[in-house]
Structure formats: structure tokens, C-alpha cells
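Only a single protein chain was left out; the remaining protein chains are all shown in position.
Order of writing sets the labels: A and B. Residues in every chain begin at 1.
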Amino acid sequence: MSSLDPRINRLELPQIPGGEILKNQEHWITYEVFHIKKRGDHPVHVGCVHAPHPDLALVFAKEQYGRRLACVSLWVCKSSDIHAFSMEDEDMFYSAVSDEKKYRDASGFKVRDKINKFKKGNSDALV
Amino acid sequence: MYGGGYIFDKLQDNQVNDDPEKLLLFEERIARGEKIEPRDWMPFDYRRQLIRLIEQHAHSEIIGALPEGTWITRAPGFKRKLALIAKVQDEIGHGQLLYSAAETLGKSRENMINDLLNGKSKYSNVFNYPAETWADVTVIGFLIDAGAIINQITNSKGSYAPYCRALERICYEESFHLKQGHEGLVFLATGTFVQREMLQDALNRWWEPIMHFFGPPDKASVHSEKLMKWKVKMASNDDMRQEFLNTYVPKIWELGLTLPDPKLKKNTETNKWEYTEPNWETFWQVINGNGPCNKERLKVRMWAEEHGRWVRDALKTNQLTQSVPLA
Partner (left out) sequence: MHSIKNLLYNIADDLLIMGHRHSEWTGLGPILEEDISFSSLAQDKIGLAYQIYKILNETEKEDLPDRIAFLRNESQYRCCQFVELPNGEYDFSLIRHFLFDHAMDLRFRMFGKSNYQPLSFLSRKTAGEMKYHILHADIWIKQLGNNNEISHVRMQKAIEVAFPYSLGMFETFPFEKELIELGIYQGEQEIKISWLEKISMILKEANFNLPDPEKIKPVFGGRTGNHTGFLKPLLEEMNEVYSSDPETEW
């Protein structure tokens, strides 16, 4: 078989055996990648890479996540080392935005009406 | 780049086993415009069809790297050469992002590649055609990538969060692909007689695969209705094809080039493009492995996996836990 790709013609192409060709975990394990856009920024999760260990995970992450997007550093950690709540428990976090919890939010404290009323009362009294 | 989402499995019976209460909540969430995350409950068939969709997309990227890869060593001049290597590199990068998104649904990258190699899983038909001349590279870079962008922007509004996140990044990079393809094509179109001839010839050969790109005309079915409701399939094949024709045919015509379809024109009353239906029999033939390059494409991928094996094995880790990307 002759390919139009001269690169390919330099290779000897194999037959494809049936069945399972790649074994489980032949592509190693996954590391989650976080990038830091500029000094002073939080690291932000951007994706993952397959790698056998952290050093190579960093080397891979550098090109996969740092070759196009501006960034000054990257973090990686094993996916299995991240502990997370289930998204299904999101109701547990509802209290952060709940109306009943206004007492710990700046918007729960309003004094302008009082002050205006007080000022108006005073000026009325002066008349 | 990609064109697909036209091969879905038939709905299976075991979907009736989905808990109706959970299904209701799930569908309400999607209707509210919320995204589904990997560890959410999801219907059996949602998971299955998404894996199918995303893995096809991923395969299309790594196989799609091959027809253009053909021209890396031969690309004329520094600018075209560097842009082409960067573009093919992006396709591999997109494959990496998409396999990771599919992995969050529980199918390993190894198994996806196994299914690609043994023919169980498909990829976009368009990559089973040869890139014969340099002009083919510009036609692929402009028109196929244009189709891919339409397809991917549409899919990026879907319901599965990891897929949407991957597509967001991919669409950003595709805009570079489209520009570099357009520039290469315009240089040929406005160049010498020989360059123009070469380009016209490439357009003539690629027109049918391009018309096949968005898949066969839609027929209303329960199947696609459900996938649309779940926001797995986001637009009909015909709508995407219309959008493509509307944006890109004028960009070919303005260069004084022709497309090999005498019927191709915009109907000013309906505002729709009219065209000769491409041969859909050919389309199915190619999907089923009988295109001009199917065998070579898979063998080349097999070569890469086979020759990379000792490298991967040398660094293999003995992890007890299964490793799945989180998001």
C-alpha cells in the first residue's frame, strides 16, 4: 500500500488484530491540571492529562494547557487525590444564597431610610 | 474539527428502567438550562449516547490529524509549515480534551481507542478521503474547519458540562484554523493560473464529502426528539448544512471559483439554499469502511499505538484505584 503521506511511507504499517488492543491503564492515570494566569491569581482548574507520575504530568500539562493560553505556572495532582461533594448535594449549599441568611450579608443591613426619616424629622422640628 | 452527531444508537429498552422520579428531575434541570455534571444521576441512554457522540468526536480529531499531517513536511514556506504543524497539534490536543470528557462518563480512553481500531466506533467520514495536493490542505483548513465550527458551536450549547467545557476551548482554537485555512486558500485563488487550477480541482473533489459532512437529511423520529430534549443533539443536520452554505458558499464564489453543483443557489423567497442531494449511498459505504482511506487511517493509528507501547509500558504505574478525570 502506498500512502500519499511520505511520512507514512517511511513506516511499516501493521495489520490490526481484533479484540482488545490496548490494555486497561496502558495510557496511565489522570492528573487534574490547574493554571495560574498571572501572579496574584487563584489557580483555576482547566482539565486533565494522562501521565505516569507528577513530573511528566507537568511536562504534558505545560504544552496541552499552557501553549496557547497565557499563564505563569501550573499545578497538577492525581485525580484520585481530589475529594469533592457530589453535585447532587447542592441543596446543602443553598444557605449561601438563601433569603433567610441575609443577616450575614451586607445587603441585609439598611439604614438609609432611617437616616432620611431622622433628618426629615429634625428639619421639620426646626421650622 | 468535526462533523458528526449523526450516528446514534437506537434507543434501548432498558431506558424504561430509569427511575421515573429521577428522570423527571433530570429533564427539568435540562429544561431550566442547567448543565449535567459527571457524577449526577443520568438516564442510561443519555450516558450511552453521549459516550458515543463524544468518542466519535475525539476519534475524528486524532484521525483528522492524518490527512493534513500528510503535508507537514511538504508545506511551502515557513509560515504555512509552522501554522500547519500547530494546527495538526491542536487536533491532537482536541482529541485529548474530548477523550477526557468522554472518560468522565465511565469509558476509558484505552477502550475508546480499541473501539476505534476494531471499527466498532466511527469518526467523521470526511477524513477517509485523501489530501492529494497542497490545495486540498487549504480546502480542508477552510471549509472542513468551517463546518466543524458550526457543528461544535452548536454542540457547545448542549447539556453535558465536561463536553461543553472542552468545546469552549476547542472553538477558540478553531477560529485560528479557519483563518489560516482561508488565508492559504485565498493565496492560491489570487495566485498563478496553476495555483488556481489546483484549488479548483481540490474544491471539485471535496464538494461531495463536504455536503456529506453534516450527515443525511433529518427525518423526524422519536429518537432524535428525545436527544434534542436532552440537549445531546442540538440542531438538525439540515439546519447546520444550511448555515454552512449560507456563510461559506459566497466566500468561495467571491473568489471567482465554482462548486460542482449547477443547482446550488439561494432561494430568495424561502431564504434557503437549494442543492443537488449528494449520493448518500456513497456516504454509508464510506462510513462502513469502504472509503478511499479508511484502512490506511486506522493502520496508521494502530502503528502509533503499537510503536508507543514500549514507551508507555516502561513508565507504567501500578495504580490500584481506577482513575477517571473529574470534570
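The rule is short, and it goes like this: a contact is a pair of C-beta atoms (placed from the backbone, for glycine too) under 8 Å apart; a residue touches a chain by one contact, two chains touch by 3 or more.
Bear in mind that the values here come from a model prediction, so they are computed numbers and not experimental data.
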Of B:F26, B:Y99, B:Y129 or B:F244, which one is in contact with the hidden chain?
B:Y99
Which residue from B:V88, B:A101 or B:V232 sits in contact with the chain not drawn here?
B:V88
Out of B:I62, B:L116, B:A161 or B:V324, which touches the unshown chain?
B:I62
Even though one chain is hidden, which residues of subunit B still touch it in the full complex?
62, 65-66, 69, 72-78, 80-82, 85-86, 88-89, 91-93, 95-96, 99, 134, 184, 187-188, 191-192, 194-195, 300, 303-304, 307-315
Tell me which stretches of subunit A touch the chain missing from the display.
6-7, 10-11, 27-28, 49-53, 55-56, 59-60, 62-64, 67
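By our rule, only the chains that are shown with their structure count from here on.
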Using the average of all C-alpha atoms in each chain as its centre, how far is it in Å between subunit A and subunit B?
25
Which subunit A residues qualify as touching subunit B in the complex?
1, 3-8, 11-16, 18-30, 32, 45, 47-50, 52-53, 56, 64, 68, 78-80, 82, 84, 86-88
Could you please specify the touching residues of subunit B with respect to subunit A in the complex?
37, 39-41, 66, 69-70, 72-74, 93, 96-97, 100, 103, 108-111, 113-114, 117-118, 130-132, 165-166, 169, 173, 295-296, 298-300, 302-303, 305-306, 309, 312-313, 315-317, 319, 321, 323-327
